[in-house]
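Chains shown are a subset, placed as in the full complex.
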Amino acid sequence: MSFSKLKRTGLGIAAGLGALGATIAPALADTAPKIDTGDTAWMLTSSALVLLMTIPGLALFYGGMVRKKNVLATLAQSFGATCIITILWMVIGYSVAFTNNPDSHLNQFIGSFNYFLLGPMKLNAVSALAPTIPESVYMFFQMTFAIITPALIAGAIADRMKFSAFMWFMSLWLLLVYCPIAHWVWGGGWLGAMGALDYAGGSVVHLNAGTAALVACLVLGKRVGYGTENMAPHNLVLSVIGASLLWVGWFGFNAGSAVTSNVNAGMAAAATQIATAAASLAWMFAEWIVAKKPSVLGMISGAVAGLVAITPASGFVNPVGALIIGLAAGVVCYLSAVWMKKLLGYDDSLDAWGVHGVGGALGALLTGVFASNAINSLGKGWLIDGNPGQMLIQFYDVAAVFGYCAIATFIILKVIDMVVGLRVSREVEVEGLDINLHGETVHG
Amino acid sequence: MKLITAIIKPFKLDEVRESLSALGVQGMTVTEVKGYGRQKGHTEIYRGAEYAVSFLPKLKIEVAVKSEMADAVIEAITSKAKTGQIGDGKIFVTPLEQVVRIRTGETDGDAL
């Protein structure tokens, strides 16, 4: 089982059963499970919160940033991704990512196929990765992660991708990129075994989605009129609602990754809140200084950057560590979205790479710096615990995810382009996706 | 008859309307428009880039009046809509050959 997860669930069990004054033994020995109602309540809530992040959270965050003629098509991407991924996860995704492959060598890279259609997930089933809650809840919780990760990519290809191609992309990317990588780090694979620290998905979720976003916007090319037309967000009210729901839902994401309702969940929640606020302020002040005005888009983008960067660190760092990670994320992601993007000239339309890719990688590395033994007995970082070796592991983690994701995403997109075509016609793009792809428009 | 078309700053509408009513003008039609002119617009910020928003929100007021009233109406609009700053707007006067009130079919003078 994953090194990082092992620790987390280890602690989880201790706390979870500790609260019941019971011993840990029976739960590990796979007898009738000891379900903790408190842990289960929190994980059910966390699952709902993470789903809230995608619909309507992410849908609105992105929908408000595009031009009015494309808002419904943008919402349709988040909503459609939620649906197709739910089904694929139930059919085989969970099995590939979170079950153990009988061939222990293959298990380094990919899980089993035994959970096809969730067959073995009986009423009382429990996963060794989450011994105090029903497996049905753990499967659902992980499903919500599997949903939002591919959905994040949409930010890079906004305003120009065919809906059919998008649905194919979500499906193939989930099965060929997300599921294996989730297995590597969390499901029992080699990265977790190597000791990579990724509490809630800095590399598995954000760097991964961000890398795919970068590749996707390069493969699709720029929007018509990019650089000349004013493509400012058509309605930031929607984006502020979306960013707020992402923030609120993220407690399910990070604190939920404790997989129990205990002190680890509490610390992760506190770290998340602090880093998010710090990043939002950092981006805001950076922009205030450079561009003379603090834009609302900057404030909410900064908050998301903080949420992204603290994700891998949330269960490993103390409040001061969270504060520093947040400040760094705000400034670095501001530079990547505003300055680096202009410099390199790709059209990462809503900055999926600039915020999630860059922020995810930054967070993964800073986790190696600030991880503290006192917060999580198995996260020994460089600065506090004097363990520079962790930095190296984090670098491997980042490099492996970036490398595999970039190559696999490129191939997937090229194949889809050949078969169904990735991009809408120029006329459709100029006139708008809503009316052309979905036959609908927003009336006033 | 004349059709008097004025482009004014939005927040001046109420004042103008009242002064016209005072003159006995019983109707007008208003349209939200965007104006481009000497008054320079804002810059909108987006991801660090600045976009000049050269079109500014204005209101277009259309009033059909008997020819003899035209000057008084123009005078009233000019005085009420003026702030003295660039962007106050313009008044255009065009000939109006015929007017019909749809409800009654009355025409011209009676239709106003």
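Quick notes
We just call them A and B in the order they show up, numbering each chain from 1.
Methods note: a residue touches a chain if its C-beta (ideal position, glycine included) is under 8 Å from a C-beta of that chain, and two chains touch if they have at least 3 such contacts.
Please read all numbers here as calculations on a predicted model, not as lab measurements.
Though each chain kind is drawn just once, the whole complex in this file has A x3, B x3 as its copy formula.
The rule is simple: only the chains that are shown with their structure count from here on.
The geometric centre of chain A is 53 Å away from that of chain B, both derived from CA atoms. Contact residues on chain A toward chain B in their complex (touch as defined above): 230-233, 287, 290-291, 293, 295, 297, 337-339, 341-342, 351. Interface residues of chain B, counted against chain A in their complex, comprise 44-51, 53.
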